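The complex appears here minus one protein chain, its other protein chains still in place.
Then we have chain A:
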């Protein structure tokens, strides 16, 4: 103790005491401070938004504006929600390759993690439809497919064709085929109404009905049998008529020629 008291007037004594105090208070704080889980989450969220903003500035801002406010090249993204971003970027429609009547589906260039970051940034611009979870777009009831078929015929078949094969619209626009479309993207399309498709919000078509439609579209694309054999693309009278004229009549003509060429009277000269 003598050593300690002998040096209490040393010029560095105050610094040593200060250090002790700092270590003690810091250590006590670390030991007793409440663990804040929520804070960790929101920092991850804000990290995603920051990262999304960076991706947005590189890939999207030339058309949609630096803050997603829109420009003459692309619409405002305020309020479109994360579901719209997940659909447009997830199906490769965005970033668009070129201007035109319709932006077609193509191979995506962003990973799902990057899409989520972009979606987080766009969702932060204004409230909008949220990317659905798997429970939201997966129907569990056994009669979902038949109910979905009825809803599909009422709401979707006029543009997308009775079997979801797609169809033409005005001036180069078209309703794409629903075959090989991810269930999540079908659900998001109904939620957000991409391009010229009208939206079917939960207020007029509740979540459960969207699930049923998704179930029907997947069944139609993957499992539905073709009672007549060849479906010919399920496009209706055009392909069926073409098949009948070319193959049906063609075979008959070929048989007629064969019969005529093989009578005993036919001479090869």
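Everything that follows uses one rule, which is that a residue touches a chain if its C-beta (ideal position, glycine included) is under 8 Å from a C-beta of that chain, and two chains touch if they have at least 3 such contacts; residues count from 1.
Convention: contacts and distances are computed from a predicted model.
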UniProt protein name of the chain not shown, from "Cytochrome bc1 complex Rieske iron-sulfur subunit", "ABC transporter permease", "Stage II sporulation protein M" or "CRISPR-associated endoribonuclease Cas2"
"Cytochrome bc1 complex Rieske iron-sulfur subunit"
Selected residue (touches chain absent from view) among A:78, A:96, A:151 or A:221
A:151
Per the definition of touch given earlier, which of A:63, A:130 or A:197 contacts the omitted chain?
A:197
Across A:205, A:221 or A:235, the one contacting the chain not displayed is A:205
Just the residue numbers, please: which parts of chain A touch the chain that's not shown?
151, 154-155, 158-159, 167, 169-170, 173, 175, 193, 195-201, 203-206, 209, 225-230, 259, 262-265
